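Every protein chain except one is present and positioned as in the full complex.
The chains carry the letters A, B and C, assigned in the order they are written, with residues numbered from 1 in each.
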Amino acid sequence: MEALGRTRWALAEGYIPPGSHGPHPQMLSHETLCLLNTSDQDADVRIIIFFSDRDPVGPYRVTVAARRTKHLRINDLADPAPVPIDTDYACVVESSIPIVVQQTRLDSRQAENALFSTVAFPA
Amino acid sequence: MEALGRTRWALAEGYIPPGSHGPHPQMLSHETLCLLNTSDQDADVRIIIFFSDRDPVGPYRVTVAARRTKHLRINDLADPAPVPIDTDYACVVESSIPIVVQQTRLDSRQAENALFSTVAFPA
Amino acid sequence: MEALGRTRWALAEGYIPPGSHGPHPQMLSHETLCLLNTSDQDADVRIIIFFSDRDPVGPYRVTVAARRTKHLRINDLADPAPVPIDTDYACVVESSIPIVVQQTRLDSRQAENALFSTVAFPA
Partner (left out) sequence: MEALGRTRWALAEGYIPPGSHGPHPQMLSHETLCLLNTSDQDADVRIIIFFSDRDPVGPYRVTVAARRTKHLRINDLADPAPVPIDTDYACVVESSIPIVVQQTRLDSRQAENALFSTVAFPA
């Protein structure tokens, strides 16, 4: 299958809730970038994180293998620096080939979890 | 009415939560592809499921009759193979004529359900 | 301001949950079409409801006044026929001038409400 999607995506909403209820890792409050690479080539992906009060951080680099999806928890990003919890952020995702990007958050600060997901904006 | 929408759609987020609370089938944790065919012809739809660590599976074939909607639970797909629960996936939906695709998840792993829905990406 | 948006929109997901918890009308399980008319002319809107197992019903007709928003509960549609609860549906929204359409559902079948909202697909 050909490479579906776009090579650049943006999300203006980003926030890792502080605190969680329920078993880890499933019910840990988290935010996930879901990346889909439908093509026969690996996708080299660069993520830039924007903040409200400091310079952007990145790029974070990940590879999405050919014909695979990767559901990447923002919580797990480490290099060049972890993304702080309880902090407003936004992100831009750039890829060497077209991919599809969708954002999901699970917020378990309260006893029952809350959930959203939205397709990112193809920038 | 003419055929509205597109012939190819993608969703990078996919996950069937393991475990449920509440009466079945309504409160069973599930993920649904909502398909709308506004035209006067049946739509032959093919769904490909992508994973993080194995080759894609499919096509799953469904028909959306003329001037009908079909809300298809991923949980119910069986041929060529069920979609495993508690497993990250993504999907591409291809149709013989333009349709509209929207994704919904109900997560009842905790006592109170969580819900999201998003229009798929027209790839 | 000019008329922003599109004249035709589609949503493949539609479902009015049966049963509710909490005070009415706010916590009544419902699905809402949010319509925004930014222009200086009234918008004549027609809504067609599609089902999985019967012919489409409509048009339902509503007016969105110039420079106004209307948040229309599907539960409240009556002419030509109420939209049944606990039934899969989808819809197409057509307008005499460009408008913006967004869908929201509040599901209070369980003690705590669940919520989603998504911008409709500009068909």
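Keep in mind that, in the parts below, contacts are C-beta pairs under 8 Å (C-beta built on N, C-alpha and C of every residue); 3 or more make two chains touch, one makes a residue touch a chain.
Only a predicted model underlies this, so the values are computations on that prediction, with no experimental measurement involved.
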Can you say which of C:A12, C:V57, C:L77 or C:V100 touches the chain missing from this structure? C:V100
Touching the absent chain when the full complex is considered, from A:H30, A:R68 or A:R105: A:R105
Interface with the undisplayed chain - residues on subunit C: 1, 4-5, 22, 26-27, 32, 34-36, 38, 67-71, 99-102, 104, 106, 111-119, 122
Which subunit B residues would touch the chain omitted from the figure, given the whole complex? 112, 116, 118
Contact set of subunit A toward the excluded chain (per top definition): 8, 10-15, 48, 50-53, 55-56, 88-90, 92, 103, 105, 107, 109-112, 114-116, 118-121, 123
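Basically, only the chains that are shown with their structure count from here on.
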Chain closest to the middle [Cα centroid of all protein chains]: B
Quick check on the interfaces: B-C is repeated by which of A-B or A-C, going by over half of contact pairs matching? A-B
Centre-to-centre distance between subunit B and subunit A (centres being mean Cα positions), rounded to whole Å: 22
Counting only Cα atoms for the centres, state how far subunit A is from subunit C in Å. 30
Of all residues in subunit A, which are in touch with two or more distinct other chains? 112, 116, 118
